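One protein chain is absent from this view; the other protein chains keep their places.
Chain nomenclature is as follows: A, B and C, assigned in order of appearance, with residue numbering initiated at 1 for each chain independently.
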Amino acid sequence: MTEFTWLHWLLFTVIILAFVIIMVMVFIYLERRLLARMQARLGPNRTGPFGLLQPVADAVKVLLKEDIIPDEADKLVYWLAPVVAFFPVLLVFAVIPFQNGGLLADLNIGFLFVMAVTSISTIGVFMAGWSSSNKYSLLGAMRNVAALVSYEIPLLLSTVGVIIISGSLSMQQIVAAQDIPFILTQPLGFLLFFIGGCAEINRSPFDLLEADSELVAGHHTEYSGMKFAMFYLVEYAEALALSAIITTVFLSGWRGPLLPPWLWFVLKIVAVFGLMIWTRATFPRVRIDQLMALAWKFLFPLSVINLLITAVEVLLLKDSYSWVLVPINLAIMSILILLWAKLFKLGWGKIEV
Amino acid sequence: MSLNTEQFILNIGPSHPSTHGVFRMKATMDGEVIVELEPVFGYLHRGIEKLAEQRTYTGIIPLTDRLDYLSAMSNNLAHCIAVEKLAGIQVPERAEYLRVILAELQRIASHLIAAGALLNDCGAFMTPILYMLREREKILDLFEMVSGQRLTYSYIRPGGLAQDVPAEFLPALQKVVTDLPHFFDEYDQLLKENEILLARSKGVGILTREMAINTSASGPVLRASGIKWDIRKADPYSIYDRFQFEVPTGKAGDCYDRYWVRMLEMRQSLRIVEQAIQQMPAAGDIQTKVPALIRPPVGEIYSRTEVPKGELGFYIVSDNSIAPYRYHIRGPSLLNLTALRDMIVGWKIADAILIFGSIDICMGEVDR
Amino acid sequence: MKFERYGVGLVKGLLVTFKHLFRHPITTQYPEQRLVPSRRTRGNELVWNNVKCVVCTTCAKTCPQGAINMETEVDPANPGKRIITRFEVDTGYCISCGLCVESCLYNALHMGYAYERAQYRRQDLIQSNDGLLASETRKASAFMHTDMEKDFPEQTLLIDRNKKKAVIKPSGDANIEPAAAPPPESTPAAPAS
Partner (left out) sequence: MTVILPAQDIANLITAQFPQAVIEFDNQAVVIKSEFLLKVADFLKNNQALSFNYLTDLTAVDYYDYFEVVYHLSSLEQNKILTLKVRCCDRNNLQLPSVTHFWKGADFMEREIFDLLGISFLGHPNLKRILLWEDFSGHPLRKYYLQ
């Protein structure tokens, strides 16, 4: 436990801010190029060599745009919304270990802190939706609140298995306990966490919040200029935060042969984000009641069963948590998914009006 | 304690990302669920029926390009068949075959847009429609080679075609015809059993058999409700009776069936094009001797053809002058919209966009 | 969704998008690379031949938009014939449908081959007399004149692109590179009101 010194605090604040800004730029560029290549087109290649300055061009364009505030908007809430949406994402990085011991504050309730903080940004989104007095953004905001209630519990429960095995909530310990990355020993946990995480940050099949084919642009329809840049940043920063959490909790964070640890950390983050881009390019969008039904009837029961199975395994095998469990857990996962796929139907049809 | 909720009116307005043109749905919403819906259109009304009354029969052809601007070739064909029936003009063999080939290629191009746009409304981020547009590009290349334009061809004339196809048209057509089936299989692999698409479109926006007939729907919308009615089979115009092809029909009449009927129809159109290539005479004149200003005899005609969106009918009243006395266009998109309200009420806004997309309308034909 | 196919459909979809990563994108970088348009392109301008034109005004009559208008006067030399003083095409109205070219019996009218004829001011859209004549930058397209088709380059087809990676002609010869803008015609007539 590094004791708390001002120098340490200042150094890591700068590291985190720089890391978030740079990685968001990389993510924006990566997403536009990879998505384009998956759609048989080139993607941005005009600004700078290979289009590398495209994120900068986007930022400059958005910052130069006029900042229009609708007159019926609730000025204070409208102005505060992007800030409330953005700062929880930064907080998450306080506990993410970039390297062995390289984190701002090694809280012993690290993971609980992460889960608590990430759900605050929904308040910011709701403030944005409510205050811009536009029917579309109100619909978008209400959808987000409804979805939050449903995917938050399975999101947390699916990782409790990991915490039981690693014995502590602190991210440092979780990474230390991962001789075998938890994605192998906890495949069901990873799947549920990934699906719940995508729902939380509105990506791939669950981008209901700013469903551009229905709600124009959801909560940030009325935002432009600087405030819209903040929301744009929030979207990618949340994706970065989720990838960082997944790498720390499931892909054994910075641990890896040969390459320096922080490089391993960045590579794994980019790999997880690649998976998100891939799902975004392929899947259509799910309806809001189907998302909630999926969360309550599929994610939640499975995460409880996963927790039960992990608890039994830890009790029986005590500490020799060896490779033999990997195939067993994979088998359990597939059986459970097959079983659940048969049992439940997602969302209902027409409501008699 | 009952929660007092208020209904509000949401304008899914003329300029909305997924209204396929300037179309407005005044939806009375109770939260996400649509309680009442009133389609409002007329934003693209150019008065084509009034314009047509002051133009010669050849001058109307550029107008018909702009009716359903995604299938201009089929509209040209429909107009020319109506004029030929009215004025009793014969069309040479080779021109008939070329017309069938072009019309069926146009059907594939239009269905490609319909299926792609449906997926776009359903939220798949641009990927399906970009694959579709890439395949449509190959067909547009052929049309550009033949007529010189990519969208408004004005290539078919009463009595045949404007000019003969160039020499390299047939080899290029052969390549396109052999290449398309691979794309259809790949596209089915991407979407046919995609669980999310199934969940979003199966059983959504059901148009029952009786409702489909009663609201005079036509084309894929009618066939998806299980009615085997295709004018190319029921009332074969031009030389459609010489080709073997099936008419795919759906069972439940929901969004997925409409999507799936269009995908099957594309394969059938490909079959027709292949048969037409074999049976086509190698040489032959391309247009019969037709006076520059066609003066049909006094009388009226209602001629209908199967365009990609449905049954496009022209009711032309002629008074033996160079311009029609009355030129009425029966647009399939307008009539397919009649049942929109009954299909959408009760569903959520996300489904409303999907149901509207599955009907596949084109505003040029709705507003005329 | 009932996973009746247990998510297999989703995975198959993912494979398709993954396969596309290894395929060539079909984008053409427009200003640098240009596609060769069809030999019969109906460009957004008309090319007029004042020698062959006998001023029979058929084209003006067949134009559905009324975009062509002419002024003639009696030829002082031989009273029987008329000479043309002004042949004017408003490309703002013209929908390049090609009906005028089709109706001209004396091959005096062609569609333009270039498709980059946007203007900044509306008056420039109206071209008349020697502004309409064929020149190095204003080539006539082979629309409705099949005999002219052989001296045009072959159209680039997307269907050949996937097979043998058809070489997209670098800019310039594929289409007419507008040389320095032709000097505005020196007709004294004031620009059309």
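Note that in this section a residue touches a chain if its C-beta (ideal position, glycine included) is under 8 Å from a C-beta of that chain, and two chains touch if they have at least 3 such contacts.
Nothing here was measured: the structure is a model prediction, and the numbers come from that model.
Among the chains on display, the ones the left-out chain touches in the entire complex are B.
Residue B:Ser216 is the one among B:Thr28, B:Ser216 or B:Thr288 that touches the chain missing from this view.
Listed residues B:Pro236, B:Gly284 or B:Gly346: the one in touch with the omitted chain is B:Pro236.
Although one chain is not drawn, its touching partners on chain B can still be listed: residues 41-42, 45, 47, 49-50, 211, 213-217, 227, 229, 234-236, 300, 302, 304, 311, 313, 315, 317, 325-326, 328, 330, 334-335, 337-339, 367-368.
Following the convention adopted for this analysis, only the chains that are shown with their structure count from here on.
The most central chain, judged by the distance from its Cα centroid to the centroid of all protein Cα atoms shown, is B. Chain A and chain C have Cα centroids lying 51 Å from one another. Between chain B and chain C the centroid-to-centroid distance comes to 27 Å (mean Cα coordinates, whole Å).
In chain B, 127, 134, 190, 194, 196, 199 are the positions where the chain touches two or more neighbouring chains simultaneously. For chain C, the set of residues touching two or more other chains reads 1-3, 7, 10, 13, 16-17, 26.
On the chain B side of its complex with chain A, the touching residues are 8, 10, 16-18, 30-33, 35, 119-127, 130-131, 134, 190, 194, 196-197, 199-200, 203-204, 345-351, 353. The residues of chain A lying in touch with chain B in their complex are 35, 38-41, 135-136, 139, 142-143, 205, 207-208, 211-216, 280-290, 346-347, 349-353. Chain B contributes residues 55-56, 58-63, 65, 127, 134, 137-138, 141, 144-149, 152, 154, 162-164, 166, 168, 172, 175-176, 179, 186, 189-196, 198-199, 292 to its touches with chain C in the complex.
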